[in-house]
Structures are given as structure tokens and as C-alpha cells.
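Data first, discussion second: the structure below is written as C-alpha cells.
Right, chain A next:
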Amino acid sequence: MKNWIRSVALATAVASLAAPALADDDTFKVGMVTYLTGDWGYPGTSTKRSFEIAAEMKGTVLGKKIEPVIVDAQNPNNQVAEAQRLMAQGIKFYIQGYNLVPVPLARYVVDNGGLMADGTSWFPDLTEEGGYQNYFMFMPSWKDFSKTLVDYSLKFGKDNLGKDPKDLKIALIGNPIMSYVGDEAARILEEKGIPAAIHETYGNDIADFTPLITKMKEANIDIVIPYQLGSDAELYRRQAAGLQETPPILLAAGVGYDQPEFANMGDAALGSMSLSYTVPEMKEASAPGLKEFKERYKAKYGELPVTHGLQTFATAMAFFEMVEKAGSFDIDKVRQTMETIEIPRGQLPNYWGVKFDEKHNNTLANPLIIGQWIPGPDGKPVYKVVYPAELAVADPIIPYFKKH
Partner candidate 1 sequence: MSINMAKSQPMLEVVGLGKTFGGLAANADVSFSVARGSISGLIGPNGAGKSTLFKTILGVHRPDTGRIMLDGQDITQASQQSRCRSGLCCTFQISESFTEMDVRESAMVAAYCRTSRRSEARSIADAILTDLGLAARAGRRNSELNAFERKKAELATALATRPKLLLLDELFAGCSLGEISELIDILGRLNQRDGITLIIVEHVLHVIMSMSDQVIVLESGRIIETGTPEQVSTSPAVLKAYLGEDYNVDEHQQFRRPG
Partner candidate 2 sequence: MHRNLARPVGIAIIVGLIGVLLTLPLFPSPSTTYFMGLILQVMLFVYLAQAWNLAGGLAGLFSLGHSAYFGIGAYAYAVGVAKYGLPPLACFAIGLFLSAVLAVITGLISTRLSGMFFAMVTLGLNEILLNLASQLTWLTKGDAGTYLRKQFTISFTTAYWVFFGLCIAAFVLMALIRHSKLGTLCVAIKENEAFSRAIGVNTGLWKIVILLISAAMVSIGGGFFAMYQGIVAPTMVFSFSISIKMLIVTMIGGMGTVFGPLAGAVLIVFDELVRAWLGSSFGGVSLVAYGTILVICVLFLPKGIMERLRPASREASS
Partner candidate 3 sequence: MLMSINNLDARVERLPVLKGVSLEVEEGRITVIVGANGSGKSTLLRTIVGLNPASGGSIRFKGEEIQNRPAYEIAALGISLVPEGRRLFSEMTVSENLEMGAYLCRHDKAKVRANLDRVYELFPVLKEHRDRKAKTFSGGQQQMITLGRGLMSSPKLLMIDELSLGLAPKVISEILEKIVVLNKQGMSIYLVEQNVKQALRIADYGYVLDNGRVAMKGTAHALLNDENVQKTYLGL
């Protein structure tokens, strides 16, 4: 008997402790569900910190102090449960966190009367389907990303290698997490009649690139387009440098190539370029707020934010401004304001502007940016933005590898 009573008592105690706290009306609460642990805890943590800095820098909206409420989703299957917990606290406004499968979260928030500003996802599913009226995508989709990747590659091949696109040997290699970018790029190349010489998506737990590198060396590749995300980028560059693989052009897709570890890699990093939505290293003068953001971040955490951090920061700042413009915390008013507002390019910390189309895609979400690791004053690699001209802080060196 006692055992039953004890377990029931325990269950009741646990349940009562879980009861969410009631909403506090003095602050403007903005929720975020992001990965803080698990596979992608690191970019998720940068997202969290950047959001907090945005709240701190902006301070108040309509006289209320901004209070970020950030929870750990750990994995895709937990995100809705976390969102429910935040909704139960009466939080209606959300900034998307770092999230590899963001659909269930965004959908749940919007379907249940919340509003979400998404500045880190690049999955077009929700906006393509349309009808999610409280969901605003600040980013362009990865389809644009793949297209830009191919366009730049062909441009560099023509301008810098002097080769006709038809003669270019292009290799696409990467991991399954980014394979949609690689596959789309391969498709575009195919469409243009320049099929990729090598297109390989290896497993997530790859430990050795030598066979792939050997294969690429053998095929005499002109342009390598890696679509890598995490530590595999670092491992690949390191092993490629060891094996003296020197493609004339290396243009990476995304964030694998601007990670701080590359600064310590010396020659292995030098010359590699990567295409990103936005990077903290772009010309600070063109992006108001960027400098301050970086300084604050550095002061607080001893390192610079990653791309997703800046993206989140910019989105949060834009969103705060929009709420302020709406003049109310009413969901419908905020939505209407967001639908009509236009922030021209060059006014946000990530340089982009904001103007939503009818499906809530941001039409001013560009340009995409290319950065390159080039030798710094002490010979160590530094990451500099080289394209487009208005954001560049250094000139590109193409082809880089052939010089060495």
C-alpha cells in the first residue's frame, strides 16, 4: 500500500513542479527553441547568445523590457514540446533557433496563435506551401544558394582560370546533412550541360578523406565545391593539405569553412573560399550595428559569433523594430506591419534589407557573400569577405592554390 501512495505522491509532486509560471506582463517575452546540447549544440549556443545580445542592445520595445526566453530542443523530436511549454507561459513571439528540422516547431507556433520570425532556417517548405500567415522567412532558400554557388563557380572558372564552362572539371563532395545543396548544384550543372566530374556524398562519420582526395587529384579537378557543415570540413582541408591537393579554386557551400579552427590550420586553410548568407567578417561600415554586436559578443564570450549568430542577431533587431513600428503587441497588428514594412538594404547588421512577398519570403535577402582565407599580417590565415564589392574587405586571390 505504502508503495502505491508513495509513487502517487511523487508523481503529483513532480507534476505540480512542472506547472508553468504565469506570464509576467512587465516584460516583452520572446521565445526561442534551439539546440544547446546534442549534435549541433555549438551553433545553437551561438544563436542563443546572439539573441540575448540583441535583446540587451535593443533594451526595450514599446517601453517594455525585452526578455528572451530560450529553451533547449536537444533534438528535432523535442522541439514542439518545448514550444508548448513556452506557449503555456503566454509567449506569442518567437525567433527561430538553430534547428536542422525546423518545420514542426514553426508550424506548431504559427498554428497555435504565435508568430515566428525565422532568420536561420533555409528550408523553403513552409513558404512554398504558403498559408502560414504568422510565419516570416528572413532568409532566401537553399535553392537560391545552390544556384549562386554554381554561378560563382562558373564565373571564377571563366574569369580567373580562363576556361569555358564546358571545359571545367567540377567536383562536388559533402555530407548528407548538406546533400540537398550539393544535389541541387549538381542538378543545375547537369541542366547547363556541365555535369560534375565527381559528385560524392559520404557518410556523416567519415574519418578519412584520402581515397576521395586521391580520386580528385587523379581527375585533375579545376573547382572543388565542398558542401560540408561541421568538423568534416576541417578534417578534409587538413588531410588535403597533407596530401598536397591543390585545386585551383575551392568554393565551399556554407558554414563549414568560416569556422575559427581554420585560422590555426595555416596553409591548409589558405585560399579556400566559402559562400555564405552573411558573415561577421564583412565590411563593418556597410552593416550598421555589426561592429558593436561583435565587440559585445567578444567581450562576453571571448570569441566571435558564427554566421548563425549574426543571422539571428540581425533578424531579432529587425523584428524588434517591426514590433515597435506596429505600436502594439497585438499579433495581427504586428503581422500586418511585417507584411507591409520595407527596410532597405544596408540598414541591418547583416546588410540585408527586409521586404516580404505574399508568401512571406524576404525579397531583399541578398546578396550572398563570399569570404576567403588569406594570409594575415603574421602569415596566419584570416577570413576576409571578398565578394560582393560593397561588403568586401579584401581582394580575392584566384587561383590561390596554384601559386603554392
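Simple rule for what comes next: a residue touches a chain if its C-beta (ideal position, glycine included) is under 8 Å from a C-beta of that chain, and two chains touch if they have at least 3 such contacts; residues count from 1.
Behind the choice of candidates: all candidates are chains of the complex that A comes from, given by their letters.
Just so it is clear, the structure is predicted and the values come from calculations on it, not from any experiment.
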| item | value |
| --- | --- |
| Selected neighbour of chain A [touch, this complex] from 1, 2 or 3 | 2 |
| Complex contact set, residues of chain A against candidate 2 | 1-4, 7-8, 10-11, 14-15, 17-20, 36-37, 41, 45, 48, 69-72, 74-78, 80-82, 84-85, 87-90, 100-101, 103-104, 107-108, 111-112, 123, 125, 129, 131, 176-180, 183, 201, 203-204 |
